[in-house]
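Structure below; questions to follow.
Omission of a single protein chain aside, the complex is shown with its protein chains in their original locations.
And now, subunit A:
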């Protein structure tokens, strides 16, 4: 935590820290504190009178069937994105890890989607799933499936999950590949000589050894699905149809930006902060364990 040899200056370290601390105070702690404070307040319709209402905003939030619905949407959405993005990435990583020619080329060809903005990924997928101009959209309508993600909630959820997962696969692929390459070849070869089949080797040796990576990616992917996919939803469905793709973040945005409901939107921010803290704590427990091993 501390080096033995240091510089004796008294004022300089404060000066060096000043920019980062100033930004952190003004744009992180002040707003977070205000979110907590506002979540206990209620304004009248004209924004003139403000009343301290304790936990009423929270009570109302959790009594609101639409809010509970957006929790359900978020859970389904996050589970879909995480499962899809992780399983596809693991499959591709296992294949790319085999000693085949061109493994580096495959790696390069698979990592670039990481660089694409979620909102841009959404636009790419519009041209596949748009009912009139999209490749798959037109095909589905052609074979008699009533495909229109702008009208059908389940289809809308499917499209936002696909677009969000598509972008995340490359990230997971990199980490799975790194994890696979750190597994000693000799262990796998010994098992192969003992006659263990490929799938048996995977499930009894490779998969358990990958579990720290898998757990780390699980947390990262859930966080991604919660917070970074706002652009996908805004570009593709705007939370519709009939709120079928309104996640917790999207709802907080609508309540604050469109409905200007300060109390409720702050209460939602606080709920989300608790969720991030829980996720981050999980992630650090994992890192700590890894350090001790």
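Operating definition for what follows: a residue touches a chain if its C-beta (ideal position, glycine included) is under 8 Å from a C-beta of that chain, and two chains touch if they have at least 3 such contacts; residues count from 1.
We take it that contacts and distances are computed from a predicted model.
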Query - Among "Hydrogenase maturation protein HypD", "4Fe-4S ferredoxin-type domain-containing protein", "sn-glycerol-3-phosphate transport system permease protein UgpE" or "Alpha-ketoacid dehydrogenase subunit beta", UniProt-listed name of the chain not shown - result: "sn-glycerol-3-phosphate transport system permease protein UgpE"
Report task. Could you tell which one of A:53, A:71, A:111 or A:205 touches the chain left off the display? Result -> A:111
Report task. Using the definition of touch stated at the top, determine which of A:53, A:79 or A:120 touches the missing chain. Result -> A:120
Query - Residues from subunit A at the interface with the omitted partner, ascending - result: 2-7, 9-10, 12-14, 16-17, 19-21, 23-32, 34-35, 38, 88, 91-92, 95-96, 98, 100, 102, 106, 108-128, 132-135, 138, 166, 169-171, 174-175, 178, 216, 220, 227-228, 230-231, 234-235, 249, 252-253, 256-257, 262, 265-266, 269, 272-273, 275-277, 280, 287, 290
